[in-house]
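Heads up, the thing below is written out as structure tokens.
The complex appears here minus one protein chain, its other protein chains still in place.
Naming follows writing order (A, B and C), and every chain is counted from residue 1.
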Amino acid sequence: MKRRVGILTSGGDCPGLNAAIRGVVHSAYNLFDVEIVGIADGYKGLIEGNYKEMRREDFDGILTLGGTILGTSRQPYRNMRKIEEDNVDKVAAMKQNYRKMKLDCLVTLGGNGTHKTANLLSEEGLNVIGLPKTIDNDIWGTDVTFGFHTAVDIATEVVDRIHTTANSHGRIMVIELMGNKAGWLTLYAGVAGGADVVLIPEIPYSIDALVHAVEERIRVKKRKFSIIAVAEGAMNLREAAMKGKERAAFRASEPYMSVSYRIADQLQQATGLESRVVVPGHFQRGGSPSPYDRVLATRFGVQAAKLIKEERYGMAVAQIGSIVTQNPLSEVAGKTKLVPKDHQMVEFARCMGIAFGD
Amino acid sequence: MKRRVGILTSGGDCPGLNAAIRGVVHSAYNLFDVEIVGIADGYKGLIEGNYKEMRREDFDGILTLGGTILGTSRQPYRNMRKIEEDNVDKVAAMKQNYRKMKLDCLVTLGGNGTHKTANLLSEEGLNVIGLPKTIDNDIWGTDVTFGFHTAVDIATEVVDRIHTTANSHGRIMVIELMGNKAGWLTLYAGVAGGADVVLIPEIPYSIDALVHAVEERIRVKKRKFSIIAVAEGAMNLREAAMKGKERAAFRASEPYMSVSYRIADQLQQATGLESRVVVPGHFQRGGSPSPYDRVLATRFGVQAAKLIKEERYGMAVAQIGSIVTQNPLSEVAGKTKLVPKDHQMVEFARCMGIAFGD
Amino acid sequence: MKRRVGILTSGGDCPGLNAAIRGVVHSAYNLFDVEIVGIADGYKGLIEGNYKEMRREDFDGILTLGGTILGTSRQPYRNMRKIEEDNVDKVAAMKQNYRKMKLDCLVTLGGNGTHKTANLLSEEGLNVIGLPKTIDNDIWGTDVTFGFHTAVDIATEVVDRIHTTANSHGRIMVIELMGNKAGWLTLYAGVAGGADVVLIPEIPYSIDALVHAVEERIRVKKRKFSIIAVAEGAMNLREAAMKGKERAAFRASEPYMSVSYRIADQLQQATGLESRVVVPGHFQRGGSPSPYDRVLATRFGVQAAKLIKEERYGMAVAQIGSIVTQNPLSEVAGKTKLVPKDHQMVEFARCMGIAFGD
Partner (left out) sequence: MKRRVGILTSGGDCPGLNAAIRGVVHSAYNLFDVEIVGIADGYKGLIEGNYKEMRREDFDGILTLGGTILGTSRQPYRNMRKIEEDNVDKVAAMKQNYRKMKLDCLVTLGGNGTHKTANLLSEEGLNVIGLPKTIDNDIWGTDVTFGFHTAVDIATEVVDRIHTTANSHGRIMVIELMGNKAGWLTLYAGVAGGADVVLIPEIPYSIDALVHAVEERIRVKKRKFSIIAVAEGAMNLREAAMKGKERAAFRASEPYMSVSYRIADQLQQATGLESRVVVPGHFQRGGSPSPYDRVLATRFGVQAAKLIKEERYGMAVAQIGSIVTQNPLSEVAGKTKLVPKDHQMVEFARCMGIAFGD
């Protein structure tokens, strides 16, 4: 029996997308009779009918390649959040193009937004399988997402190199890492890089506690330098008490580009120590996946092919413990896996003397 | 209450030893009143009474440092396998020095041999906690050991670089990776590096199946080059049927330095393709740990400190799922975690078209 | 004959400082009878008399270590630029402490500012040897400075990873690299990373030419993404025509944090393509030196020791062609080696299709 499989990658760039695509395609070719249709630029391509038939050779040599050979886009699923007039049309267009492409199923690679749309399409009757990719590691129902550990590697390399500069100059270095809602990346890179302070969105900080942590370090450990790893979405107690729009307005009223600049400024004023900010930004989400992520992405891809073979659709692939498995898309969609305040990693980081500013 | 904690690292070098030592020490200082005694060169130092009091500062800046600041040795526990005359004396010496150092407990960092001796000492009444380190990932009761993923990173880098050479020259490249009994490292690096064939001790190979795999690749995929990832302990069907001594004698009778040279020779003769061997050897077990291993080693260290605080001895720290926990040393000692032939990683690798030579 | 050698590192952090210190010390010990005095935190330590006797072992294991074991500071030499009241006192303090330490000579590791002060002290009668370190590669009289190629490696890694993100999203990525006056780092990383546009302080750009370059790329090469490597000191034609203070005032009047944000904004408006900025900042100057820089720093250190042995002071060590040699400090001080507009690297980059925005 032949299956015609459409593949799209959606949302922000993430290491391992091509490895996962390759995993789906090569194992599909080995497991059953298959035709692959590559959909360009995420859901945008599905809406606009931008796709092409692909040959098996098109997926050779992409295991280590960063980015996505299919292209991606962020916009469509954003608007998808509320089913408005406009989106009804988009969903209809996606369904129509799915039929037009004569797909037996659609494999979507993406994060929470992508899964939400994937579930919507599944509820609309399409055969969909979602693969969890994000450097944020914030997808519900899987222990880990591909892209996360590569981002941890990159962020840790930044912390490592900043360490020597901080030490040589006796400075406070504030390193702003990606993570608007979830602090996993900052938490892992902070522990891996030996940061002194870790600030994540899930644990609001007070500037007094922060200053205290830096000053104790000087007093007790005789160390003038401190490394502060800050998630871009970190909030102080006051911000944490605000509603989303209020917080956005408050931030826009500040002279700082982002939370890390504010923290650097406040720490410099309070401690008298020179403070500097580093913002590696998109550097954290590009380039070749780490071996860990290549294995994970490949396994996710194989699992997707196996599900297609068994015609088990409406699923989100996941790793639980050492095993790759799946959850119903309907259980995953709309949820976010944040860092619990009492998570073992947080507790252990505190044991190591890392301050969370609370 | 004060605790006097002895620490030793035993067995082969492994990335993350210093990170784990630092994890134990810093969290111990933060959790209770502690004195640290560093024991030199593994059990050898415990037998010979070679140790020194250490200050907290001695453990600063070692998170990223390869090797072990305490030194290590392989010999003593080897002889420990059978309790002979000689070893009775060694055990007695270790017990005596433990008392002489006035230790409240002993933390051992090592692999299967180390855990065996740790359990023996525990049965003799000493308070012992074992931390699982090995690049082989073959310790029973833990999903993963620290050092493993760093070794996978290094081995994969080798496979990556060899890939381009193999492709440019149309050659068969045989890469011999570490792993005498367990094939985890070769399996992971093989999948991560996109190897065409993976040979591990747990799955005996036949040279005919190997030649077939390489020739099919030429015939079907029009690719002249092949990448063969071989664990140093890989065996053909004939060797697998032999007893240990018989196999050792057979191998000694062959003109090859190791299994990889034999395979390269046989493949070259059978296919007519030029074949080359690469043996990265100890390169796989030295140097700075990866961020993944720094986090894991740190968590293991913290867990050891927590067990000491709670006076829960005779334990081997472990990661199960996403949680760091522990098993009784008595359950871990003497076991080895090999790759099950039907492990999901093996099955998925086969789905990807990777041949195991069986 | 015994020589007492003081060593200090001054100015911004730079990979290879410890390798160079080690080069001086180990070769000095091998070439003559020597005592080493480590001066803390650059000229600050010389002014304040903050130093200590060091043993040969203190320099073990530092070859690969980032930062400087002696500490550094930026301030003192800044004020040194004009010999005012205050500085007269500082120079006097430095001379006094040089005598107090009973130094036979002083080795200074630093950039242009450091060399200027070194020359000043040399003119005041002290025996001084300067080693050229800077990631900017802007020291007159040497083909290359240590730290430069490590910074190129790091900056290129950033460009590489950004490349895949830019490509996947069809975005303009503006990468701001270090270099206030000299564009060497941006030029090399731009060529090494395959940037489409390179903007350096030495070649003022016009926004029209920039927009044209990006649009031509879309029109001719059908590529929606562009990589723009910008030195932090890059200027448009209008700024280039301003005097220093005027330019500073103009920039302060703009809403942009730095030139890269302004360029991203203008490009986005002109082309309609999404534009993003990455600022790796101090990431470029920390951490372990590359093998190239370890060799270079070691050779510079040995040359310094040889000069001390021969009592040839008032010299700045340099590499010219393949040979390490030296120039008189008086010839080096006060000069800066900028990128000539007609430099072969610029000409060749243009041949490759790289636009300079002029």
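To be clear about the criterion, a residue touches a chain if its C-beta (ideal position, glycine included) is under 8 Å from a C-beta of that chain, and two chains touch if they have at least 3 such contacts.
All values reported here derive from a predicted model rather than from experimental measurement.
K.L.:
Kindly name the visible chains that come into contact with the excluded chain.
P.N.:
The undisplayed chain, in the complete complex, is in contact with B, C.
K.L.:
Using the document's definition of touch, tell me which of B:Asn50, B:Asn167, B:Gln268 or B:Gln344 contacts the absent chain.
P.N.:
Considering all chains, including the one not shown, the answer is B:Asn167.
K.L.:
So one chain is hidden, and I want to know which residue out of C:Ile7, C:Ile47, C:Val279 or C:Val324 touches that hidden chain in the complete assembly.
P.N.:
Once the missing chain is taken into account, the touching residue is C:Val324.
K.L.:
Looking at the full complex, which residue from C:Leu63, C:Ile162 or C:Val198 touches the chain that isn't shown here?
P.N.:
C:Leu63
K.L.:
Touching residues of chain B against the unshown chain: what are they?
P.N.:
The missing chain touches chain B at positions 9, 13, 17, 41, 65-68, 71-74, 154, 157-158, 160-165, 167-170, 173, 257, 276-283, 285-287.
K.L.:
Could I get the residues of chain C that touch the absent chain, sorted low to high?
P.N.:
Residues 23, 26-27, 30-31, 63-64, 143, 149, 152-153, 156, 160, 188-189, 191-194, 290-292, 294-295, 298-299, 302-303, 305-306, 320-324, 344-345, 348, 351-353 of chain C touch the chain absent from view.
One rule holds for everything that comes next: only the chains that are shown with their structure count from here on.
K.L.:
Mind listing the chains that sit against chain B and also against chain C?
P.N.:
In this structure, the chains that contact chain C and also chain B are A.
K.L.:
Please tell me whether the contact surfaces of chain A and chain C are same or different in residue numbering, using the over-half criterion.
P.N.:
Over half shared, hence same.
K.L.:
From the centre of chain C, which other chain's Cα mean sits the farthest off?
P.N.:
Farthest from chain C by mean C-alpha position: B.
K.L.:
How many Å are there between the centre of chain B and the centre of chain C, using C-alpha atoms for each centre?
P.N.:
Here the centre of chain C sits 42 Å away from the centre of chain B.
K.L.:
Using the average of all C-alpha atoms in each chain as its centre, how far is it in Å between chain A and chain C?
P.N.:
35
K.L.:
Quick one: which residues in chain B touch 2 or more of the other chains?
P.N.:
In chain B, no residue touches at least two other chains, as defined above.
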